[in-house]
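Let's look at subunit A:
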Amino acid sequence: MTLLDVQNLWVKFPTRQGIFDAVRGVSFTLGKERLGIVGESGSGKSMTGRAILRLIRPPGIVEADYIRLEGTNLLDLTEKQMRAVRGQRISMVMQDPKFSLNPVMRIGDQIMEAYLLHNRAGRADARKKSLEMLEAVSIRDAERVMRAYPHEMSGGMGQRIMIAMMLIPDPKILIADEPTSALDVSVQRQVLDIMDALVKERGMGLIFISHDLNLVAEFCDRVLIMYAGRIVEVCDADRLHDAKHPYTRGLLNSLPRLDHPRDRLEVLQRDPAWSDAPSVGTQE
Partner candidate 1 sequence: FAETPANMLVIANRIDDITTLDPAQSFEFAGSDVIRNVYGKLVNFDPLNLDAGYQPDLAESWTVSEDGKSITFTMREGVKFHSGNPVTAQDAEFSLRRAVILNKTPSFILTQFGFTAENVADTIKADGNTLTITTDKRYATSFVLNCLTATIGGIVDMKTVMEHDADGDLGNAWLATNTAGSGAYSVQSWKPNESVTLVSNPDFYLGAPAMERVIVRHVQESATQRLMLERNDIDVARNLNPEDIAGVQTAEGVKIEEELKGRLMYVSLNQKHPELSKPEVRQAIKYLVDYAGMRDSFLKGQYTIHQNFLPATYLGASDENPFSLNIEKAKELLASANVGPFEIEAGVREAQDRIEIAQSLQNTFAQAGITLNISVGTAKAILARYRARDLDVYIGAWGPDYPDPHTNAGTFAYNPDNSDEAGATGLLAWRNAWDAGGLTEKVDAAVIENDRDVRAKMYLDIQAEFREISPFAILFQQIEQSALRDNVTNFSTGQAITSASYWQITK
Partner candidate 2 sequence: MIDIQNLDVWFGDGHDRVDAVRRATFAVNAGESFGLVGESGSGKSTILRAITGLAPTWSGRIEIDGQILHGKSRDRTFYKNVQMVFQDPYASLHPRHSVDQVLGETLSLHGFRDIDTRVVKLLDDVGLGTRFRFRYPHQLSGGQRQRVAIARALAGEPDILLLDEPTSALDVSVQAEILNLLCDIRDQRKLTYLMVSHDLPVVGHMCTRLAVMKDGEIVEVMDVAQLRQMKASHPYSQSLLDASVAQ
C-alpha cells in the first residue's frame, strides 16, 4: 500500500546566473518498505527529502503536481497543518548529527520535546518514553545521556539520539539523510541494524539517502539513483549489480574492492545526455 506518492517534484533556487534546479521532476512512491536514494554529492538527494517535508525556505521554490501522504496533498496544507505532519507522520534524520542537535539543550529535553509536541502527556510520561526510545536505539546508559549535552556525545551516539528523537512520535515515514556517512565502519553497522529492526517492527516507510551504493544495495528494498536532480534509474536492491544505466554502473565500478584488486579504478565518464533525459517515473 502506498504511503507517499510524489509526482513531478521540482526544487528551484534563484541564483545570479538564473534559476538553478536542484531537483527536476522527480516522481516516486513509497510503501511500507525501505527505499534507497543514491547519487553523487549535489545530485539533489537531500533536497528531495526536505521538499517532502516542505522544509525548503524561501527563496527556494518547491513545485510538484502533488505530494500525497496517504491521500492528502501536502502542498495544499497550511503551515499549521503541516506542523502536525512533521514529526508525527513524517520524520527526518538529518545528515550530520554534530550540527543537527541543539548544542545548548540537554539531550533529554530535546527528545522529550519531540514527544510532547504531538502527545498530550506529562513530563514524567515523556521522560519514560524517551528512556525507552533511547534504549531501543541501543544506548546503554540512557539516564546519563538524557542529562548530557550533544557535544559530550560521539558521532555514533549523536546519530542514534537523532534517530530516537525522530522516531519517538511514531511517524509513518522516516527519511534518513545519510545517517551513517559520518560514522566509523563499526558504528555504521549498529545504526543500520537498529533502523532495520525499527522498520520491520513498526511497519514504517523508510527513505534512506546515501551515496554509498553497496550499502544501499544491501540494506534497502528498492533504490532510486539520482543524477543532477533527476532519477536516472530505479531498481530493486538485490538487482542493483545488474543495473543498466552507465551512471549506476560507473558508480559501482569506481569503488576499490578488497576482494577484486585492480591496477586502475574505473573512472566515471559523464554523459551530458544523462542530465537532459527525463526522470524515470515509478508509478505502480
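Basis for inclusion: all candidates are chains of the complex that A comes from, given by their letters.
Methods note: contacts are C-beta pairs under 8 Å (C-beta built on N, C-alpha and C of every residue); 3 or more make two chains touch, one makes a residue touch a chain; residues count from 1.
What you see is a predicted model; the values in this text were computed from it and never measured.
Visitor: Subunit A is shown by itself; which of 1 or 2 touches it in the complex?
Guide: Result for subunit A: touching candidate is 2.
Visitor: Flag every residue of subunit A that touches candidate 2 in the complex, lowest number first.
Guide: My answer: residues 40-41, 155, 184-186, 188-189, 211-215, 218, 250-251, 254-259, 261-268.
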